[in-house]
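Removed from the display is one protein chain of the complex; every other protein chain stays in position.
Chain lettering (A, B and C) follows the sequence in which the chains are written, and residue indices restart at 1 in each chain.
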């Protein structure tokens, strides 16, 4: 069960609810968000009597039985898709949203040029790393705060939204000042200290699937963010690690369809990390549209051969523009399907 | 290097070519197909002088340098896509070919009903297992020859082509009598005795990727069949084995795009085994069309809840018909892209 | 349930048993071995009444309830370890048995020299491939029957037993003429046609785990062989395929301990394929002894740098002798533990 307390429920009301749950023999786990307390109750047996009793108590907004281990993010809790409004676009509704840009912010010229290119081709957000998770301590670690400021400049120049990665709970506040979406990288999908902090960051979060994480673990990590107070979460499939080495990762494209059965959160696909090879990006992007993803996160660099990271998987400006054009008829089919679904749901 | 001898080249001509290759310091591996001998020469250093010398020799049709470990199946050896004509369709050209039917042939009524359903919805071939590879010796092992005869009846009733699995080199001749395409299952992808026998079976072969085989190993297995005399081979992505258990396998959809860069052989996708779950099949099928596969191999059963195997992943007749209808606009885009490619290649 | 019929039970007795099982509402699957019929009965509900009824019927030797999907090979069916007597050794009892030799039989000199080296160092069986499963059709495929004859010569010269691979059901009879143990390679672990034929080959079988097969699938494959009439089966862990590439495969050493809980069949470890690197073989061999494997299958080549296959993972004669010596104190501890177990079991 999940018991969602009203905004500003009193401490006493919360305590009473917890006591009642324990009387019914369940274990209580309460999470205090900034504005609202949420109480999880776990146990065995028929929960109906308990639910009925709780719903009648002062301070309780909603009490729901949820069989999946992830609660707030499950379709059981909420059947309508979550919509995330950012940079003039609504992710999760009837618009296929493309976020594009270089792997790293390298210089003012590079990021401004990138922003113009992706805006012109139809992207709605600019991606670009200021804090870079690198396997080697000797690799370029990003421009950090300087990079954030350059992203801000690019936003003002083009009107694009900004998505950029945050790697530590210590930096969440800082990055949230500059970014429209906070990106959590695959290696941090189970950095629980970071996930908890995101509950209170005031920005939408894009949570990348860990390279050996199951779909269910991804949902549990999203549950951390939502349970701690932030429901503006989107998920990102970016390829998992398998024995196959012909591509950088193995794109588990079916996860997009599985997720859309299990959760109401929007799902983005990253064809660049999923393949690691520029020539495969357009084909996978078509497939992502066809299978029903809500958007793409794509690497584009003004001069991929000079990129400080991930050059091999970055499209050049011409390839990116061509891909955006070629995707159009597929996106038209996507829109038609969305409208049919929405109509059916009404 | 690959040296392809002329049809009916004499033993002496072959021996002379082998001697010449050895004089140049390379290792010789010759494969005697029924009609033609093919000689592989492996070694280091510049092969140009050797190639020139060989091409001038009696009995030699063609001598080519190929850097990939797979030779005949590589795009280097042949840039135009292989076309396989079967049951009135041409796989690999400008038609998206659907093969559908139950996992196993169970009875005359079941297979005839299946055939009518899939034919009516637009499939070109009927799938159905007569020899079944089952993990447990106590599971249904298929109707064997009786099953082949029922497939034949279904062909005569509907005009559909037949695709069915062969599991042992001993059965190749028998199955080839009844089938239009011989299917090699994932567990036999590296059954080299079987692959060699297929070189001479007189039927097109659909080779499924092993559940933990790389794309390159799949190509090497196809190379066995082609090098032993049968160039009518198509490949099939059916999901690989990973840590993820929410689906039966993990569909490596990008492999379709990778294969189309590396080989001229057609590529089919099996959305049923790739997902293991009926509700995911239509979404993955759309993605397969969008990424450029040449066709689908789909499980459809007249009454999935009663199926003797793979019921959970089989579409029912209504779902199959709906999917075929919903795929149409995607297939239209697929055709347009094919024609552009063909035009560009000319 | 598994119902094991008496030797030479009549067809009528078998039919009566099958009828009785069906009366109780179970599904029947009968397997006719050369000497004995075995009947599997699968279904739901309490089987006690059915078991009791069956045990009283003419022709029935034993009827047992077994919960695991593998029956004959489970510890439930037989608690005492299977012992396999071969070449003067008893695998599965109180002797740690080493099988060693080159990957491939290459020449008379090579195999005779190998045999002497491994015999001198204390191995009991000589390994050497005559039929070689090779990823590429252009690689050395083995000396085939010529290789078998050379192995036979080596046996007569040294008294070693012979273990060699069979790749096709067609060759089982031939290989069984020359070999003391038939080896089934990882790629053929689910070649069910081959497994069935082994039921009747009259030789012990060493079944290698497929490179992406689970422990339970390995047991199911062993079940094929045993259910078809041959109980002399040993299993072999040789590494599985994972994302890690620093070694050729990833040795799932814990599988040895898991198998010894689940099955009474002996378990051999192959440290050469598991690592792919000579320098790691002695360390892994020590671990195999410590964890309680019944023996080793090791690659040793008189001159690894000239080997036609698997040179990098083959020990040279000196390394092999040193390893055998260094293993001694570990084998002493192994023996002590075995005797304690045997004493405890009595």
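The rule is short, and it goes like this: contacts are C-beta pairs under 8 Å (C-beta built on N, C-alpha and C of every residue); 3 or more make two chains touch, one makes a residue touch a chain.
Being a predicted model, the structure only gives us computed values, none of them experimental.
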item	value
Touching residue (missing chain; options C:56, C:80 or C:333)	C:333
Selected residue (touches chain absent from view) among A:16, A:53 or A:168	A:168
Which of A:16, A:53, A:107 or A:190 contacts the chain that the document leaves out	A:190
Residues belonging to chain C that touch the chain removed from view	212, 214-216, 240, 242-247, 250-258, 261, 274-275, 279-280, 283-284, 286-292, 329-330, 333
Touch list for chain B against the chain that is not drawn	212, 241-243, 245
Chain A residues that touch the omitted chain in the full complex	29, 31, 40, 42, 69-71, 133-140, 167-171, 187-188, 190-194, 210-212, 217, 220, 223-224, 227-228, 241
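Methods note: only the chains that are shown with their structure count from here on.
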item	value
Approximate Å spacing (C-alpha centroids) for the pair chain B, chain C	32
Length of the line joining the C-alpha centres of chain A and chain B, rounded to whole Å	38
Distance between the centres, which are taken as Cα means, of chain C and chain A, whole angstrom	49
Residues within chain C bordering two or more other chains	212, 241
